[in-house]
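Just one protein chain is left out here, and the rest sit where they should.
Going in written order, the chains are labelled A and B, and every chain counts its residues from 1.
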Amino acid sequence: MADANGGLNIRPMDQFEVRPLFGGDTVGMFTITNVTLWMALAVVSVVLLMVVGSRGRALVPTRSQSVAELTYSFIYKMVEDVSGKDAVRFFPYVMTIFLFVFFSNVLGLIPFAFTPTSHIAVTAVLALAVFITVTVLGFVLHGTSFLKLFWVDSAPLALRPVLALIELISYFVRPVSHSIRLAGAMMAGHAVAKVFAGFAAALGAAFFIPILAVTALYALELLVAVIQAYVFTILTCVYLKDALHPHH
Amino acid sequence: MAEPNGNAPGMPQLDFSTFPNQILWLVVTLVVIYLILSRVALPRIGSVLAERAGTISNDIAAAETYKQQAAEAEAAYNRALEEARAAAHKVIEQARADIQADLDAAIAKADAEIAARAAESEQKIAAIRESATEAVSQVAEDAAQEILTAFGVKADAKAVSTAVAERLKGGTA
Partner (left out) sequence: MEGDLVQMGAYIGAGLACIGMGGAGIGVGHVAGNYLSGALRNPSAAPGQTAFLFIGIAFAEALGIFSFLVALLLMFAV
């Protein structure tokens, strides 16, 4: 098992490092880094799918156009079903989140790629944006009656303060779990893939066993990438529903 | 597993010095995607989908209209067929009545002619019979007269004819 250096020298976390693209060691605020590159690629993918794909405006859609239309109606229906009909005005917002998370996840599966959504900084900003939007929207639309979200009317009176405390805590845990779920799932998958790839380098003649494992893992990771994007989006819709209709 | 490499933190995710960079580019990316989607992509796809839904419902409505027209045409055809059939029936009925009338008239005429001829014939037969009876009695009288003469009896002509008439009557009776 041991190679020349003595012991396995797998560094599963190196792939998540933020590096400047054009030389230099320091990462300032405006440095062009691999984060910039892969986010730009996500933007390019979005443009290719949603703008170039739908360019024909054909009545009978071409292949790329029907993929764009399927994505559109999938998210549209999700917003309408989960958050209600009046949430349709937030559809571009939800669509932005979905497409960004989706393409970041999927593009991150390319070998040697960088996955922006595996960084807690990125997902925390996404989740906080949702959290702040939802909270502000709730207070703007419903005023102080938005606080009834935490006051469970159907519970016995004695239990209500306790429940209110629990509801309050769970409300503030939302952005934490919302962001860490995505970052953790992405990070875990990539780290595991890297560890298995390291095994392949260390095993010598039996290298094909970990490679088979990595292949299977990649299929699972593709599924996870899509499902995490779906879950992130649908939770955004659920939180939006709480802001629009808090009395449920 | 990897050991922490010296003084740098092991998890790049917790390297707070890169946070401003990531957050800046994330915000830029999100704004760009949002603008692309809300300005270009989503209205376009939405309008295409609405147009398609409109076209489909229009086509369905048109098909419904055509179906109704076809049903109307079929009903009209059926009505025309019914009328034609009724007219033909009437014509047939008329023709049959005419023929019947002609036939009746012809039969009546023929009957009348036959009756007339029969009557005439009967008359003739009656006349012939009359004349025949007369001739027979004449012949019988003459024959009786001759026979009596041949026997040498002088017979009264009147008594002979009476006796002959008597016998003829008895013979026929």
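One rule holds for everything that comes next: a contact is a pair of C-beta atoms (placed from the backbone, for glycine too) under 8 Å apart; a residue touches a chain by one contact, two chains touch by 3 or more.
Source: prediction; values computed, not measured.
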Displayed chains contacted by the hidden chain, counting the whole assembly: A, B
Contact with the hidden chain (one of A:Leu37, A:Leu128, A:Leu141 or A:Val231): A:Val231
Candidates A:Ala87, A:Leu107 or A:Ala185 - the one touching the absent chain: A:Ala185
Sites on chain B contacted by the missing partner chain, in the whole complex: 1, 4, 9-11, 14
Where the unshown chain meets chain A, residue by residue: 13, 78, 81-82, 177, 180-181, 184-185, 187-188, 227, 230-231, 234-235, 238
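Basically, only the chains that are shown with their structure count from here on.
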For the chain A and chain B complex, residues of the former touching the latter: 8-14, 16-18, 27-31, 33, 35-36, 39-40, 42-43, 46-47, 50-51, 54, 57-59, 61, 65, 68-69, 72-73, 91-93, 95-97, 99-100, 116, 118-122, 125-126, 129, 183, 187
Partner chain A, residues of chain B touching it in the complex: 1-2, 5, 10-15, 17-30, 32-34, 36-38, 40-42, 44-49, 51-52, 55
